[in-house]
Structure formats: structure tokens, C-alpha cells
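In this view, the complex is presented without one of its protein chains, the others remaining in place.
Chain IDs A, B and C follow the sequence of writing; residue 1 opens each chain.
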Amino acid sequence: MKHNILMDLFPRTIDLIFTKQDLAKLKSIGNLVIWEGTRMPSEDIENHLPETEAIVGQPELPEERLRMAEKLKVIINVEGNFQPNVDYGYCFQKGIHVLNGGIVFGQAVAEMALGFALSLARSISQADSLFRKGAEVYGSPGCKTSFLISGKSIGIIGFGNLGRSLLPLLKPFHGFIRVYDPWLPDNCLREFGVQPCGLEELIKQSRIVFMLAGATTENRAMIGRRELQWLQENAIFILASRSSLVDFDALTEALQTGKFMAAVDVYPQEPFPKDHPIRRLDNVLLSSHRAGGLPETFKLMGEMIVDDLELIFRNLPPVRLQKATRETVVKMRSKPVG
Amino acid sequence: MKHNILMDLFPRTIDLIFTKQDLAKLKSIGNLVIWEGTRMPSEDIENHLPETEAIVGQPELPEERLRMAEKLKVIINVEGNFQPNVDYGYCFQKGIHVLNGGIVFGQAVAEMALGFALSLARSISQADSLFRKGAEVYGSPGCKTSFLISGKSIGIIGFGNLGRSLLPLLKPFHGFIRVYDPWLPDNCLREFGVQPCGLEELIKQSRIVFMLAGATTENRAMIGRRELQWLQENAIFILASRSSLVDFDALTEALQTGKFMAAVDVYPQEPFPKDHPIRRLDNVLLSSHRAGGLPETFKLMGEMIVDDLELIFRNLPPVRLQKATRETVVKMRSKPVG
Amino acid sequence: MKHNILMDLFPRTIDLIFTKQDLAKLKSIGNLVIWEGTRMPSEDIENHLPETEAIVGQPELPEERLRMAEKLKVIINVEGNFQPNVDYGYCFQKGIHVLNGGIVFGQAVAEMALGFALSLARSISQADSLFRKGAEVYGSPGCKTSFLISGKSIGIIGFGNLGRSLLPLLKPFHGFIRVYDPWLPDNCLREFGVQPCGLEELIKQSRIVFMLAGATTENRAMIGRRELQWLQENAIFILASRSSLVDFDALTEALQTGKFMAAVDVYPQEPFPKDHPIRRLDNVLLSSHRAGGLPETFKLMGEMIVDDLELIFRNLPPVRLQKATRETVVKMRSKPVG
Partner (left out) sequence: MKHNILMDLFPRTIDLIFTKQDLAKLKSIGNLVIWEGTRMPSEDIENHLPETEAIVGQPELPEERLRMAEKLKVIINVEGNFQPNVDYGYCFQKGIHVLNGGIVFGQAVAEMALGFALSLARSISQADSLFRKGAEVYGSPGCKTSFLISGKSIGIIGFGNLGRSLLPLLKPFHGFIRVYDPWLPDNCLREFGVQPCGLEELIKQSRIVFMLAGATTENRAMIGRRELQWLQENAIFILASRSSLVDFDALTEALQTGKFMAAVDVYPQEPFPKDHPIRRLDNVLLSSHRAGGLPETFKLMGEMIVDDLELIFRNLPPVRLQKATRETVVKMRSKPVG
């Protein structure tokens, strides 16, 4: 018996998320109602809800709509951040799973963050630019400010999906790794082989600081003027999760002093003003919100959706996508994708 | 009792190689004769040889000079490549260790090679350049050609010091790793957890190919037109050991087709012609022989020198620097540092 | 403000579970009502329920009692198996966490299982016994049937807490690891670096088979006569989770043929009949339900309880103990501790 699946995918699409194989697999277990390109019209949604067992996407799902969906077992967000479109309390009460595909971005962001760190520690991007201008410096005179990541002290701010994906990539560099995450007990961090640490000690003691926390109601601008001053001379600061975690004006000013280096992937507004002074600084590596959204990352989301739907329809708990939790879902504050 | 150590360091210097601590340690075990900046004059060398127990540097050491050095236990090359300055056969016969500090470059080159791979796979350098021009593309549209390293097939050509340093950095990406090294038995490679492989299969099957072989009398231009055609569409080719291993004209032409991407750190001549077309290609990342010569790399050489001298003076075998071997030292072909 | 915690610990005790430090920490966040040695009397429980915010232990908690506990946020089982003492449906509906301390046994069982495997592969226990009788055989004649674990194919049945704790201990042996777990998608297993596999292929292809599945309503006697015949000549079969997963009579008979070796830690009845023939077999290693219950394992449970209570009282989700899930809690079938 096939299960009714309502797919209201905007801003994603079937082709973005699913390989042919995964789509075929999905069709073999479900009757799919697919809407792409815009939000599905209300009437359509409401017509389908009474028979729907799974929703993939971010339609508005207030209590009155959820009440219509008596067979609903799961709602899967494909944007990547839990948003206020769902009445989470109702879902928790009724045992409707609310899942998030955003977990797939972990590996992509982790690789990018490591790439940023290596690029800055070795001036890879800058040296390429010099070479194109014919101004390259050969050999050790060209490496005077370069340093190894191996053996350096590393700080990770936020140890959710992103931080946990980064950790194994850092392990073979044998540095001392500190983690700050106020939602996790110290013993939990120790089990990962890292040193739990307060924010101040982390920033002061680390040569490379990775900002990988998600945006919550509690951490807006947690890195401000004071925190940026804690950074070591020639430290590397990598901002690869959410822009709101940093006071961007303070970051720009601090970078202008030249004391440390930074990689920035996320901005207070996107597109970012063309005349912003950060665009002209040599000690910053700029990237335009490109850490997560790779083609294969989205395909991984599709694979996880199919896997978890199969489990749920077999009356087993989902294991791959991220589950909304009662306590934290209300604290999530990421904005929808532009 | 202190040991007589002759240090003819050009093109290196004491300050480049030794931390204060290591220099102090060295002075506590040895009477140092130090010459920097130019080659030590012949007369000086020959005056010192009869009492010298260790030579650090690359003076000319033909048999007639070595015969003067009756107390000599070890010669340590600080340039990084075994060169024809030493009568190796005489040393082997007399049990004089010939050691090479070049082993210290392994970690530095490995980190750089991974940095190159991540930079190309994610267009880090290119995106930074676009951002500075105000031409950045945000989010997934800016990542259309990006790919994860995780899970990709990787090929390593040459599994000496450089390849072995890279391997642990690649392991957490869980790709299938093939290695081509004609000097090593397949079973030896299998013990490292990699797949031994012929050159053709390696190039054809790998998404990322790392050229990390040293230059020998046997491998000049081992990567030529034919081999470059074996590369996959959108493959990454990283040249981080010696330029002579590649037919550079063929590489430039192949890159001009746009079929694959490359990072290049070494060149047939350095400085490289300012008008060379490779400088204008978008699918190449250019670096000016900057993979190995970091300040801390040279300091590691000093640490290893002190450690091995201590062992040798205690009548124990050296364990840190690379030992010349009878069979391969005659095949080494790297040129002296400019 | 302190939180009211009701501790009805039987068959565990405060001293078993908590170090002095953890107990002090617990007292600093909670007003503790502690009952040990027997089940807490009903009247006491019901008197306390209206103000109780956390219950540690396994009192009967049907809906009528849970309705009294309007402030209840969490129930923590300290026995190690979810049992029918709780109205789980009510808890899920009301958002009361139901947690299980059994997760602490993972590392202990994993180490024991590896110890069993090494002991059998190398006849450690048997050789000790021979030595005490003066019948030892020296050197290679004494190792004729011994084998390395390194490089052998390994099968793990059940990939919950126990299997996941074993996996990292097995990784450095570089064997090919197959896992059978019908509750997990193949892709999930692949992310752990193991090969998902059907039961028949797993048993037939593995030199060492670890039975680490929990007891559910679906897997009673999943290893019977037929499955035992799939075992390789000189295979090792390790039963370290629940006895009910194996047809014990069939196991005894199969071991009597001498075809394979086994380690057994759990039995259909405990104490086990003194005259059972398995006690006299040379190809079996016998242990009396000793894989999990170490002093430090119980102390780890205490540490996790304190950590998760702190989180819950801070209105954050628990992260260390195992959470009951709606779909599987009804399928759990382990019996209470004797």
C-alpha cells in the first residue's frame, strides 16, 4: 500500500533534491503530490491534507490545518532551518515527527571551513592573486607569515551538526581542540575528545576560531567588539554559520586593524553592499554564502528523506534527518532562504 | 665530552633552522664551527675535518676530503635533497650516516596540497576574487560546480614522505584512495590502507590526483600529454612536489581546454616567465614554490638535527631525519635550491 | 530555585550510581526524595507526585498517576531497559521525557566482547588452564589454531548502543565489517563505514560474529539451528546482549559439533542449571552476565543523569541518556533485572 506524500518544495525543487534513483524509490512507496516554483495554493493544500501522511516542504501549518491532517506522520523541512510555519506544539502532542534536512549541510560546511583555514594559514588565495599579477615571491620568502595547522590550538564555537562534521577533519592535525557550546554538558564534549571551554578562554587560547553555531534567540551578536579583541595576533577567525552571531561592524573594524585574519561566508544582508570596506581588506577571505549549498548536498537531503520516510511508514523512528525538539525549536531564529 | 660539529649551512642559516632552545641544546653537546651566508672556504673546511664528528650542511665532500675526516659519524643535508656533493659510496662503506632534513617538508606540503584541493573543489580563491570585484553569486547558484572531497576517489602519485604525510589528512574524507609508487610493493601500500594501482588506472579513476613523487633519474616528465588525457572531466590535478615530473607545456595546453582543474606550486624555471599563458587560466590555482618552506618547518629541521645528533653521539641510530640509501641516493635528481 | 526529584531506585542504589561529587551536584540542583532497597510505597509516591519534576527509577507510572504529576518533565529508568511500568503514550503526548540509563553499558559490553573475541582467537583462557595443569605447549605448536583478528571479516548483528560502542574498538584491526540491523537504512550504516548486509550473508561471510541486538518483540530466537549452520568453520560467535535472541538449545547442540567457538554471557535462566552440557565444552568461553555491570559503568549513569537533569531544568533537551521513541518503546522486551 502506497502512502500519500504532499511535496510543497519551494524554494527547493524535485530535481535539486532527488536523484533519479531516489525519486523512483520515493514513487515506489508513495503517491506524490508535487508542487514547485511557488508556494502551493492554500486550497490545494487543504484539499490534500485529510489523506496526507507525509509533508515535504514548508507550507503554513497552523493548528487548524494540522487538525485536518489526521493521518499525518511527519513534516520534513527542506529549507534547512526550522521556521515558525509549523505549530510545533501540536505536532509534539500528536506524535507527528518534524524533521529538517538542514543536517546535510554539515559535511559541506566543514570542508569549506577547513578550506578557508588552510587558505588563510598559507595565503593560498592571496598568492594566486599575486601570481596572476606577476608579483609572486618564491620559496620561503613567500611563506614568512604562513603557518601549519598541525599542532595549533583550535576553537570551535557551537557544537551542533556543523561542528561535529568539522571535528573528524581536524583530528589528524593533532591540535588541542576547545569547544564552547552552552547547550551541551562538559562531559558530553569530553566524550568527543575535545576540551569544553568558556567563550573567553576559547578565543584567547585558539590560533584558529571556527564560528559554527546556529542562530538562536540567545546568541545574537555574541561575537562583538570585546570578543574580537580576545583574538590572538595572527589568529584566524572563520564565520561559516550565521551572520547574526557576529557584530558585523565590529568585525569589519577589527579586521581593519590587521591584527588577525578572517574568512566570511555569511553577511547581514545578501547581496552585500558593493562598497562595503570589508571587500578591500587583504586579511579577509570572502565567500558569498557558498559553504553549504552544493548540488550533491541537496541530493543527500533527498536520500535522507527517502530513508526516513521508509522507516516512518514501517512504523520505525527516523534516524537520518534532524528532529525538532520541543525545547530548542522555539529558540531557532534563522531566516528563510532569500 | 663535547663533540665537534662543522656547520656549513648555506643556503640555510642558524636562525632559520634553530630555535634558541634547540641551539642551546646543540651547544651543550657540541663544539660548533658555524659558517653562514656563503659556502665555507675550502681551507677552513679542510682544517676542521680531522676533528669533525658531524657535518651539518652541503660542503663538497669527495672521497679525498672524507678520508681526512676520520672521526666523522654523520653528514646532515639541510637543503632538503640529496645532491652529488657527497661521495655516498665512501660513507656507506665507512658507516658514516648521511641524513637529510628534507623530511620536515612532508607535513607542510601535505597541508598545502589539501588546501589546494579544497580551494579548487569549492572555488574558494575564485569566489574571493569575484567578491572583491562585486561580482559574487550567492548561495547554491554560486556552488554549481562545487563538489565535496568526502567520498571521492583520490589518487596519490609517489608515496614517500609527502604522500605519507598527506594520507592521514585525507582519511576522514572516507574516499577510496589509490597510490602509485613503483618503488614500493603492493603489500606495503595495502598496509597503509590504500589501494596499490598502476598509473593509468589511478589517473582515470581518481577525481583528485596528487603528484607528490620526488624527482629521480627514472621519472622525468612521467605526466605528459597521454597521461593528462586520462584525467576525468572536472578532475583536480595537484602538482606539489617537483616540476620535472610533468611535461609543463603539455599541462598548460591540457588546462587550456578547460577539461580539468589544477594547482601548481613548482615550475620548470623559477621565477617563471611573466607572460606564460598559465597565468591567465581560470581553472588553475597558482602558487610560487610555497608548499614547504615555512618558518616552523625549518625549526622542525633543527629539532630533528639535535635529536639525531644526540642519538648518534650516544652510539644509537638516528631516527628522525631521512637516511640516504645506497640504491636510491644515486637516482635522486632534485636541483639545489636557487 | 531547586527542583523536586523523586528517586525510587530499586534495584539500584544511590551509592551504586553516584559518586560523591555527582551526588553533591545533584543536591545542589534538586530537592531529593530517595528510596532504596525496595520499591517505594504507593502512598509515598502519590504524595510526592504533584510537586515532582523528575523521577529517577522504575515506579509504576500508569496514566492515573502521571495525571497527578503535573510538573513532571522527565522519567529516568536506571535499570537499563524500557519496561511496561510507564504509560509511554501519555508521556509522549505531554512532552515528558522518558530516558534510559542503559546506554552506559555500551562501552563495557564492547570491551568485554572484544576481550571474548581475543581470548577465543588466541585460546587465552584455555592456555591459562593448561598451564596451571602443567600441560602447556610452548611457542608455535601451542598456537596452531590461533588466528589474528586483524584483517578478518567481522559481522555485527544489531547496531544500537552496543554495536556502535564496539565499532571504534574494531576499526584498528582493519577487517571488513558487515552489520545487520533491520531498523536502520543501509545509507545510515554506510556512514559509519560498515557494510550493510542481510543476516545470512553476514553469518556466512564473517569469521567473527558479534550478537549485540537488544531483545524486541520481533527478534526472539532469530539465531536458530539454520542460522548457526551458516557459521564458518572455526568461526567465533559472541553472545553478549540478550539470551532470547538465540535458540539456546540449538546453540548448545551446534557447539557440541565443535565446528565453531562461542563466548556466552547471557542465559535463558540465570542462575543457569549446574548440569547444563555447555559448561563442559572446550570451544566455549563462559561468563555470567558480566559484560555490563561494572562499578564505573554505574557511576557513568549517575554522571549522565546529573548532566541531563541540569539541561532539562535549564529548559534544554537532554543529550546523554537514551530517549524512548514512540515507535520502538513498545517493541522492547527485556525483562527486569532478577
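Please note the rule applied: a residue touches a chain if its C-beta (ideal position, glycine included) is under 8 Å from a C-beta of that chain, and two chains touch if they have at least 3 such contacts.
For clarity, every value in this text was computed on a predicted model and none was experimentally measured.
Across the entire complex, contacts from the unshown chain go to B, C.
Contact with the chain not shown here comes from a single listed residue; of C:Asp15, C:Glu111 or C:Glu201, that residue is C:Glu111.
In the complete complex, the residue from B:Glu43, B:Asp275 or B:Glu327 that touches the missing chain is B:Glu327.
For the options C:Leu169, C:Ala221 or C:Val330, the residue in contact with the chain missing from this view is C:Leu169.
Taking the complete complex into account, C:Leu294 is the one of C:Ala221, C:Leu294 or C:Met332 that touches the chain left out. Residues of subunit C in contact with the chain left out of this view: 16, 107-108, 111-112, 114-116, 118-119, 121-125, 127-132, 134, 136-140, 142-144, 146-150, 168-169, 171-173, 270-272, 274, 279-280, 285-290, 293-298, 337-338. Touch with the hidden chain on the side of subunit B covers residues 92-95, 183-185, 187-188, 303-304, 307-308, 310-311, 315-317, 319-320, 325-328.
The rule is simple: only the chains that are shown with their structure count from here on.
The chains touching subunit A as well as subunit C do not exist; no chain touches both. With centres defined by CA atoms alone, the chain at the far end from subunit C is B. Put simply, the chain closest to the centre of the protein, by Cα centroids, is A. Separation between the centroids of subunit B and subunit C, computed from CA atoms only, is 50 Å. Shown for subunit C are the residues that touch two or more other chains, of which there are none.
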